[in-house]
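I have a structure here, written as structure tokens, and I will follow up with some questions on it.
Left out: one protein chain. Kept in place: all the others.
Now for chain A:
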Amino acid sequence: MADSTILAKPLALHWQQPGPRLFSAIKGLLFLVCLLPLAQLLWHTLAGQAVNPIEDLTRGLGTWTLRFLLLTLCVSPLRALGAPGWLLRLRRMLGLYAFFYACLHLLTYLWLDQFFDWAAIVRDIVKRPFITVGMLAFGLLLPLAITSSDGWIRRLKRNWGKLHRLVYVIAPLGVLHYLWLVKRDLQSPLIYAAILAVLLLWRVWRYLRPTLAARVK
């Protein structure tokens, strides 16, 4: 279908069913927007205004990992609330960005915090629950990132969906990782916990609804 008709179509229809070129544009735009937090963090770190730039960078990358995880989990509920179907086709990018920010977050820890002192890193993972949990979350994210390609989706068939339900474990681990590292003021991690709880409880409700409805009858 030619997008030359772009102006002929009513706007609502473009929203519901964007043509391939419009969709590519949306996707390209999202790709760039998702890089903005990184750009901002790097600017903040390297511009020389931050007092403790490495700490800010590490924390910032962790926060954005968590935000992308939650954004990924927002897609299905939004869809159920009437958002157009193409949103689903953007979910993979959001998930991969969560992985991207998680990689950078991990790298800042391994490099700028521990300077690749592997013995100290292993001690840290074993001894400190918040690091154990963070590493576990990253380890579980890894297979999801690897199997995110079309080829793997085809190869794994129904198992792909089952595998990717791991995100329901990864996201709570991520929130726990944040909760356990905070010194005293739990407000910020609890906000993430609350949002995650809503997103997960909605899924529980959706899963149980048919059973519950049947029982009422």
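Everything below uses one rule, namely that a contact is a pair of C-beta atoms (placed from the backbone, for glycine too) under 8 Å apart; a residue touches a chain by one contact, two chains touch by 3 or more; residues count from 1.
In the analysis below, contacts and distances are computed from a predicted model.
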item	value
Which of "NADH-quinone oxidoreductase subunit M", "Protein-methionine-sulfoxide reductase catalytic subunit MsrP", "Ser or Arg-related nuclear matrix protein" or "Ring-1,2-phenylacetyl-CoA epoxidase subunit PaaA" matches, in UniProt, the chain that is not displayed	"Protein-methionine-sulfoxide reductase catalytic subunit MsrP"
Candidates A:13, A:29 or A:46 - the one touching the absent chain	A:46
Sole residue of A:91, A:128, A:164 or A:203 that reaches the chain not shown, by the stated touch rule	A:128
From A:15, A:111 or A:152, residue that would touch the chain that is not displayed	A:111
Where the missing chain touches chain A, by residue	46, 48, 51-55, 111, 113, 115-116, 120, 124, 127-130, 180-181, 183-185, 187
